[in-house]
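With one protein chain withheld, the remaining protein chains of the complex are depicted in position.
Which chain is which? They are A and B, in the order written, and residues in each are numbered from 1.
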Amino acid sequence: MARREKTDVSRRDVVKMAGATGLAGLGVAGSASAQEYPPIGNFPIQGNPTFGFTVPQSGPYSSEGQDELRAYRMAVEHLNNGGGWVDNWSDLSGNGVLDQQIEFVSGDTATDADTARQTARRMIQRDQAIMLSGGSSSAVAIAIQELCQREKVNYMCCLTHSNDTTGKSCVRYSFREMFNAYMSAQALVPPVTNEYGGDNNFYQLYADYTWGQTVQSSMSQFFGEAGWNEMNSVATPLGTKDFSSYLSQVPRDQTDVLFLDHYGLDGANSLSQAKEMGLDEDMEIVVPLYNRPMAQAAGGAIEDVFGTVAWDSQIDNPPSNQFTQAFNDRYDRIPSGPAQLAYAQTLQYAAAVQRAGTFYPPEVIKQLEGREYNNIGMGQELMRKCDHQAQRAVPVVKGLSESEQQQGQFFEIVNLTGADQLGYSCDEGPAGECELGPYE
Amino acid sequence: MSDEPTETPDATDETGSVVERTQRELPSWERIRESELFVVAATTLAVAIFPWLFARAPVVSGVLQGYQDLATLILIWGIFAMGFNLLLGYTGLLSFGHAAFWGGAAYAAGVFSAQVSSSPILIILAGTSFAALSAWILGFISLRRGGIYFAILTLAFGQMAFYMALSPLAWITGGENGFTGVELGKLFGVFQLRYPVPGLDWLVGTWKYVLVGGVAVLCVAAANRILHSPYGMVFRAIRENDQRAEFVGLNVWRYKLMAFIISGTFAGVAGSLFTIYSAYVPLSSFYWTTSGEVVIMAVLGGVGSLFGPILGAAIYLYVENIVSGVQQLTLPFTGPNEYVTLVQEPVVLMDGFGAYWHLILGLVFVAVVVLFPRGIWGLLMDFGSAVRKLGGGR
Partner (left out) sequence: MSLLAETVTVLLNGLQQGAIYVLVAIGLSIILGTLKFVNFAHGALYLIGTYAGLLITLKITPTGGKLADWGYTTLGLGWGFLPALLIVPILVFVVGLAMERFVARPFYDRPDTDQILLTFGLAIVVQEVFKILFGGQSYNFARPGWASGQVGLPIVGTFPEWRLYIIGITATVVVLVYGLIEYTDFGLVVRAGTRDAEMVELLGIKLSRPYLMVFGVGAALAGVAGVVGGPLYAVNPNIGTEVLVPSFLVVVIGGVGSISGAVLGGILIGETLAVMVAIAPQWSQVGIYVLAAIVLLARPQGLLGAEEVAP
């Protein structure tokens, strides 16, 4: 059988038990760095360093996964041969990482925690990946990062928005550039209160699982603090397709703003059904987080609806423009928000390895922790040491009408709410529940 | 397989009594193969060398692209499919709700490990008992109607379990995020599951595999014993014609319930092992696709044979986890890094091949249902006996 993605049999033939910390690395020829640091996880590396990218390739978010994978591929190409941000980041050489050419493997998560974990195991055990990255859902990210902590492999989150990823479920081996529900709510307050006034009644429908609950509580907290009055918030079970029964209970004459805390496909259904029932004639609608598959599925229903996005190509600053340009040159299409995250987090990891001078995971973690940077187009940022959550700007957008929408363009940027207006200290909010776990 | 003993023609030259004696005293290959000792010994051997062959052996593992944990997972699903087949293959009852037992056991095992004891053996016992109990209750209700009603009722109960775990019981199950609080202690209080077995790690790998492999061998032995007991005979009679079995005075309903409970128990063993394997219980373990997967595995491998479903599980998981990651389908021996390279430039047959894995499985499944009701195992057996007839026959 000659089907394979990556062909270097010799390395895989080496007996090496992933997970057997301290007992691994039997018969491994030691490199210079291997003599400095004890073996841990997939360190020391045999052959070229391999990154593992876990993206949804089947299921409702497969188009988003494809775009992430494009960005990952481009990131590896730039790391190995220069180009894009690599030319500007002083840490990176454009000649591989620590002068070694990077290889990568990719695998499907199907937006399902179980499949994702199985894929991650394959990458860690068979492909000896030194770093994993990817994901399009919080359940997937949490499942993989927990595995990575056990197996002592670095994980760079991609799109995950739940407070828990860097809150209750946070781990030492994972870092998140993406903002969370808490920060989304904070970021929405200034532009939304600015547009709709400071004294409103709001009503929430939220998806009844961790992500939905964290969005709901964050919205209640911050819009409550801004002087709005919460009338009610109703949980909708995950997997609900028809929201009409919930929507018909929204009191039309008293509600000013309706929050639909549903993500992706559920969000597309609840939003279009709300429009169908004419709720937008009596009140304004806000969604916490947009993505492209949702916008496509909701079509014209997103018109004038506020929300946040991971990133958008309309953001006008040098790193953003440079990324859009590079992506467009390479693939002849406009990158999505998760693509920018994928690209940024891969390069951040590589830069940390360069600074550490080794792939030894605990040293790489120490280089990422507490790092201040301003090179991915989200303003001055801090990767916090206490919870591994980036403190950064959050883009707030409004949906475009159906006639204004075009390929890759669904939103207009309203505001880039800066990091100084967002965030929370290390002992409050989600960070208060975070126990990162050991380095080794 | 063919039931005709493949006697050599020379034997007929002797007197009839001699033939009888040789048959009794020197049992034929077919007979040896049926004996319990042989089944257990062969299974043990296969289970022991499987992870080495699959994940570490030179050349073979390179071609197969396997890895240790997938070998473990194949055994776990193999137990599940084998138990499922005791129902479908031997009594002809098609359940679309076995996720309820697999998932129920997985969650019970997870909760037990966090609340009561983290001993792997006790975890398995707890999960399995929970599954057996649920199988008894659900079987009692579902078996009131046969045929398609049974399939739909089991499907409905499985989905009910899923929605219970998703929302009303999310405070126990963790809802969408799954159950993450699994605690795993040492096997027999001595062996850390994630550590390699000293001296044998090149062969079997970790203690985790030893545990799963050991349970798998026990399960095969148990299933083999059941099938050769009077129970097994009755199950087969029911599959052939349950009315006739009823006329002979058998309480068919009781036997069906028994088969259902036995098969649910096997699902429970597998589900508990899955919790130990992954240290995590995903919500999807209750979803109907899990029931669907075990149906596909059993039918693909071959219902009505002991080992067919295990083969089916191996094929399914192999395609799901290895083939699905293949980006390009190339002709053998083309391109660099082959063992024998004929052409340096790889001849690409299909790009993005891995994405078709589900479709391919679906098509193969349909083909098996239509053309080979005894599955791939049945095909191999037919092939094997044909070869033996050709080679040893004359």
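Methods note: a contact is a pair of C-beta atoms (placed from the backbone, for glycine too) under 8 Å apart; a residue touches a chain by one contact, two chains touch by 3 or more.
Because the structure is predicted, anything quoted here is derived from the model rather than measured.
Undergrad: Touching the absent chain in the whole complex: find that residue among A:Pro38, A:Gly83, A:Pro190 or A:Pro237.
TA: A:Pro237
Undergrad: Can you work out which residue in B:Leu122, B:Met164, B:Val348 or B:Leu379 touches the chain that's missing from view?
TA: Selected residue, touching the omitted chain: B:Met164.
Undergrad: Write down which of B:Ala41, B:Val60 or B:Ile141 is the residue touching the left-out chain.
TA: Residue touching the chain left out of view: B:Ile141.
Undergrad: For the chain that got dropped from the picture, name the residues of chain A it touches.
TA: 58-64, 66, 208, 234-237, 239-242, 244-246, 248-249, 251, 265, 268-269, 272-273, 276-278, 292-293, 296-301, 407
Undergrad: List the chain B residues touching the unshown chain?
TA: Looking at chain B, the ones touching the missing chain are residues 88, 92-94, 141, 144-145, 147-149, 151-153, 155-157, 159-160, 163-164, 166-168, 288, 292, 295-296, 299, 355-356, 358-359, 361-363, 365-366, 369-370, 373.
Here, only the chains that are shown with their structure count from here on.
Undergrad: Distance-wise, how many Å sit between the C-alpha centres of chain A and chain B, to the nearest whole number?
TA: Each chain's C-alpha centroid was found; their separation is 37 Å.
Undergrad: Please output the residues of chain B touching chain A within their complex, sorted ascending.
TA: Within the complex, chain B touches chain A at residues 55-56, 58, 61-70, 73, 163, 166-167, 170, 175-178, 180, 194-196, 201-202, 205-206, 278-280, 282-285, 321-338, 346, 353-355, 358.
Undergrad: Quick one: which bits of chain A touch chain B in the complex? Just the residue numbers, please.
TA: Touching chain B from chain A are residues 1-5, 7-9, 12-13, 15, 17-20, 23, 57-58, 105-108, 112-114, 117-119, 121-122, 125-126, 138-139, 142-143, 146, 150, 164, 169, 208-211, 237-239.
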